[in-house]
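The complex appears here without one of its protein chains, the remainder shown in place.
This part shows subunit A:
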Amino acid sequence: MIKAILIFNNHGKPRLIRFYQYFAEDMQQQIIRETFHLVSKRDDNVCNFLEGGSLIGGSDYKLIYRHYATLYFVFCVDSSESELGILDLIQVCCYFFKMLCRKKQMVFVETLDKCFENVCELDLIFHMDRVHYILQEVVMGGMVLETNMNEIVAQVEVQNRMEKSEGGLSAAPARAVSAVKNMNLPEIPRNINIGDINIKVPSLSPF
């Protein structure tokens, strides 16, 4: 079972935190700090498995991590998970986050002097909820759910479209604009006669 998925940056700031076992809030933050402490001490040329650390689940757990540019991806697992399998899974997850967040067309490129983080980290920061939804298609209840890339991508897209189609207030202006753009104004009749009502349509310049 995967007990927790922790993604934090080189300074220990949490970027995505998901616990599959309940911990109180202060405990969660302590676990994040301890994990960062353990993982940041490691050289880049040592193996990606860490035993030790005392907080989660006693002795039957290890940390499996990967370090990509400015982010640490750490999976806290117990002995029922295959270590090499989890390493592969981390790679899969990272790929997904990069790929799908980019597709959202909302990549913020901060000005150069503020940008110490690479784009993947920014994706995580600004789309935390979306990343959680993606993660939910890969890992559920602490267990690996699906690893077929196409399947996951398809499911996430459908759900995002569903959310968008509901719209709500924030989407209304966008919908209005696209609706207006789709109107074919020149075809509207100059006079509309319905019974007694006579409406004179003002002349509108085409968009």
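Quick note on the criterion: contacts are C-beta pairs under 8 Å (C-beta built on N, C-alpha and C of every residue); 3 or more make two chains touch, one makes a residue touch a chain; residues count from 1.
The working rule: contacts and distances are computed from a predicted model.
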{"item": "Undepicted complex member, UniProt protein name, chosen from \"Serine/threonine protein phosphatase 2A regulatory subunit\", \"AP-1 complex subunit gamma\", \"Cytoplasmic dynein 2 intermediate chain 1\" or \"Centromere protein I\"", "value": "\"AP-1 complex subunit gamma\""}
{"item": "Chain not shown, touching residues in subunit A", "value": "13-14, 16-18, 20, 22, 25, 28-29, 45-50, 82-85, 87-89, 108, 125-126, 128-129, 132-133, 136, 140-141, 143-148, 150-151, 155, 158-159, 162-163, 166, 168-170"}
